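Complex shown without one protein chain; remaining protein chains in place.
And now, chain A:
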Amino acid sequence: MTPILRGSALTRSYGPTLALRGVDVELSPGEILAVTGPSGCGKSTLLHCLSGILTPDSGAVHYRDADLTTRSEADRSKLRRTEFGVLFQYGQLVPELTAAENVALPLLLAGTGRRAAREAATSWLDRFGVADCADQRPGTMSGGQQQRCAVARALVTEPAVLFADEPTGSLDTVTGETVLTEIVRTARERGMAVLLVTHDARVAGYADRELVLLDGAADPSGLGIGIGS
């Protein structure tokens, strides 16, 4: 299958620190790829480069036929609103908006009508078992409820690619499993590709395959052979 997203020879540094040292990665429609490795190995930097939040220092990121690294920030931002879903460990909901308004927001920004956006939001909240929270503000919801709203918000635009950075890191085991199971179901049903950043092997178990990073590069052994001796 033709990859929907491809990163080639990606490098990125923060000041003197080399966070990515030539990483290649491919993601096919409907495929779930876990990116794992110890803290500071470059997992999140890779997610940021592939989703267009950061521009790599060198290398290319192709989404379908377009090279994101040559696109303007405005273009990349539009892509993130329409084609990509982005999800972080802490949902980052807008505190002034209700759960339903938070979930409807990406659709409204993309030009969907108010009523249709509200209906889609309610349906996604229902799918994640938080329909009862639709009219509540994040501050009155539990952490688990907030995160499930954040997942609904990331999926409401039916993105072609979901970027999830430790999406269940703030959840208890059973709630985390519910969220991951729904993400997998959505990926399979709609052909959504998922880049799942995690340090937890049990979360990586939901993926089809795994890319282990060590010091900013792929580590085929998964264990950092040659390091620590």
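Everything below uses one rule, namely that contacts are C-beta pairs under 8 Å (C-beta built on N, C-alpha and C of every residue); 3 or more make two chains touch, one makes a residue touch a chain; residues count from 1.
Everything that follows uses one rule, which is that contacts and distances are computed from a predicted model.
Enquirer: Out of "Acyl-CoA dehydrogenase family protein", "PadR family transcriptional regulator", "RNA polymerase sigma factor" or "Peptide/nickel transport system permease protein", which one is the UniProt protein name for the chain not included here?
Expert: Per the UniProt record, the undisplayed chain of the complex is "PadR family transcriptional regulator".
Enquirer: Which is it among A:T17, A:T70, A:T140 or A:T181 that touches the chain not included here?
Expert: The single option touching the absent chain is A:T181.
Enquirer: Even though one chain is hidden, which residues of chain A still touch it in the full complex?
Expert: Its contact residues with the unshown chain are 177, 180-181, 184, 201-202, 204-208, 210, 221-226, 228-229.
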